[in-house]
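With one protein chain held back, the other chains of the complex are shown just where they sit.
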Amino acid sequence: MSTASLDLATIIVGYVRSVLIYIAPYILTSLGVVISGRSGIYNISAEGVMLLGASVTFLATYFSGGNILIGISYAVLVGVVVGLAFGFLTISLKLNQFVVGTTFFILCSGFANLLYKLFIGVTLTPPSIETLRPITVPVLSDVPYVGDALFKHNLLVYLSFVLVAASYYLLYKTFTGLNFRSVGENPKAADTLGINVTLYRYVGTTIGTILMSVSGSYLVLSTTGLYTETIVLGRGWISVGIAIFGRWHPLWALVGSALFASVEALVYLLQSLQSVLGLKVPPESLLTLPFIATLIVLALVYKKAELPQAIGRPYDREAPEEYA
Amino acid sequence: MSSYKEDLSVVRPYVRLEGIYKRFGDVEALKGVTLDIFTGQVLGLLGENGAGKTTLMNVLFGLYKPDAGHIYVNGRLVKIKSPAHAIGLGIFMVHQHFKLVSNYTALENIAIGMSSGLKSIKPMSLAELEERLNKIMEYSGLYVNLREKVKNLPLGVRQRVEILKALVRGIKILILDEPTTNLTPQEVDTLFKALRNLIREGLGVVFITHKLHEVMAVADEIAVLRSGVLLGRFKRPEVDQATVIKLIVGERIDLEKSIIFGGFKFLSTSTHMEGAANSELLKVENITLRDKLGTTILEDISFSLSRGEILGVAGVSGNGQREFVEVLFGIRRPTSGKMLLEGADITNSSIRDRILMGFFYIPEDRLSEGVSPTLSVMENLVLGIHFTYSTKKLLIDFKRIRDEATQLVKKYEIKTPDITTLASKLSGGNIQKLMVARAFHTRPKILIAHNPTRGLDIATTEKVLNEVLRLKSSGSGIIYVSEDLDELMLISDRIAVMYKGRLVGSLPRDKFDKYEIGKLMAGVVGG
Partner (left out) sequence: MAKISLTRLAKISLPYILSVSLAFGVAGLILYFGGYDVISSYRTILTASFWNLNSFFLTLTKFSTLLLMSLAFLTPYISRKFNIGVEGQYLMGALGATLVGLAVSAPPGIHIITSILTGVFFGFLWASVPAFLMARYSVNEVISTIMMNFIARYSVIVFAMSLWRDVASGHPMTIPINTTAMLPLLSSSPPLSSGIVFSIATALLLYFILAFTIFGYELRATGTNPRAAEVFGVNTKFLMPLSLMIGGGIAGFGGALDVTGYYYRLIEGMQSNYPSLGILIALLSKGKITLVVPIAFFISVIDVGTNALQRIQRVPIELVLILEGLLLVFILVSESLRWWKK
């Protein structure tokens, strides 16, 4: 490696650029968990839904001759189906949300791998699909350094930021948001005032699962264009953690996502710099960093924890009042 | 029946409930009730706990579907599908447990559900709503700081937020379920005045209560319910109190001996009064409790409890009563201060140790703190002293538990198919009986009771009060925390008041005065 490519500016630009590459799945999934949670449904199956979205996107894109739009559409469709099923079990049948979440995590992961094996099978060289091409934002991308780092990413990356802004606006600056959030805080209050608690919760859950599924799409459509069983690698679970210490707020979820994308980018940076820095660490030990980080962050913010008051509890209009 | 020459309200009732039947499992809560509700008057719906008053109004408010019967609103037959539907028809109900989002401001709470269509995704503006609410607060006299978060509002103010929710939606009939539960006597007066203002503006009010003196103070007409049957309807001036009381309780209570109805002669056998030596049981010195963030929850609480003494603790809910009993029972450790049991320092003793020393507790929140829902009735009856039922240190002596449980169920008339039935299948009243049975069974030296008769019918309430008095005469000390001032005045030797974490006042029985206590409850110092 020539000394020119080692100068600090290049490294920093490269680092920021990679943070933005890795941030999208965290944003999309944690946003999905947050929106679902704000309506009162605690959906921990994110990891499984992401894998399923990844698998379906890959297969749909591959068998449609590289049509990425079809791939993403299938992911959205899967998100809807999973959301409605999850909603049915937790909202209409009022089953325990953690039990359903654990089961769906296992089921969706199983289906993801099953589908891939059924359609592709075991091959020597895994097939790949075309990845999303980066969009160069006019004018802004020509800014030295910053342009390379921030404005040459693919559509889904920009979309995830837009979604954060949109969710924040809708949830906190409109009547719809006020009504929506009340369903997760005190469904009895909302119900009495005419809000259709069931409908809002189904919508919240399904938007959540769609986001999780598309997050999985991103994983196969960026960088490698491959699908593997380990492509999600815990990001789904970390995103649930982000929702928790982001206090179920879209803007804080963004901050948390940035944090973890930075950690992930740091891991790869350290790995590539190993030979240069003379580090003799087994690569796997670096890979444990994001998980250790999650544990530390969760412990640090416990004092400020805040959740939607009714999250995780099913709503039953005819249930007796506390002091009945 | 409808000769209201004084006011201009319509002769036809706004709401007619006809032949309403409602059954829950094998309990018939309502047996063919027919009731008319008019605007321009306050209707007191009177009856003991479990009589069906709340159930009847819940049917009207769309929370329950009647098994049989018809509902007419403004002359038209309707099927009320949901609370929202009821509101659309001009009916609103304020329950005992408020339906408010504590993290929202009062204004935001009122705003829920008030927008529709495209307006909902435009940037939210609450200015117009605030304007309207200001006008309503003027004519009703019910003032609220609209910009404050509900969790920071005292209960009396939260109730006003609930009422404002109704008024701003143009309600015709306002139903209030036991609204005075969490109010000081002065706040009750404010509420009653406000209700008369609202009546003048054409509103109709249904006032559910089990207290005769309340309806006598505020209602124009009184309807009496017992065991799901409407027994009579009277205009207030025509009421004969004795008749009405008889209607409420039926034949089950001997009014001569009743504690509640004043037949019982209370003998103050508190050794505290006699100043006997060694009579002091519990001494609490300067107990202060601060939470993680440093907020003071309990401040400098000191008192002593003598053998055979019932210390009544009054106060509006939310002034630290919960934390107070938790510190006494050992669920929480005080930040500073001391507690001495017969001279021994027990400030930091564990709950289990306190139970072994003779403490026991009846928590106020029966569903979340009183029982373990998927454990059997039998297992619940020993929760707290379960470790004393062991043979050879580790194994549970099920036979002993079974025998004692069977006796308790009979003694306290706990309605359950079997002692192995899961506690979750019991009705609220029976869960309360379970908690009471459990507490008295341990024959505690010191009983800490928090709202022990909440939700109980009159007969059972009598039984509980009797047990409390019997415990007192056996020399135990009782700390009886209750929001029901009437009940406290019936059985306490002394009454102290909790206000904002402090224990204020200590009125002996001969100086009991409702309004004096009320002043203390509202924080008026020097009362």
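Residue numbering begins at 1 within each chain, and the chains themselves are lettered A and B in the order written.
By definition in this document, a residue touches a chain if its C-beta (ideal position, glycine included) is under 8 Å from a C-beta of that chain, and two chains touch if they have at least 3 such contacts.
Treat the numbers as computed from the prediction; the structure is a model and nothing was measured.
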Option touching the unshown chain, where A:11, A:69 or A:106 are the choices: A:106
Residue of A:89, A:150, A:197 or A:231 in touch with the missing chain, whole complex considered: A:89
Options B:51, B:259 or B:371, residue touching the unrepresented chain: B:371
Interface residues of subunit A (partner: the chain not displayed): 44, 89, 93-95, 98-100, 102-103, 106-107, 109-111, 113-114, 117-118, 121, 233-234, 237-238, 240-241, 244, 282, 284-285, 287-288, 291-292, 294-295, 298-299, 302, 305
Residues belonging to subunit B that touch the chain removed from view: 329-331, 350-352, 355, 361, 363, 368-375, 379, 383-384, 386-387, 390, 394-396
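Assume only the chains that are shown with their structure count from here on.
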Residues of subunit B touching subunit A in the complex: 54, 63-64, 82-84, 87-88, 95-97, 99-104, 108-109, 111-115, 119-124, 165, 292, 365-368, 428, 454-455
Touching residues (chain side subunit A, partner subunit B) in the complex: 170, 173-179, 182, 185-186, 188-195, 303, 309, 317-318, 320-324
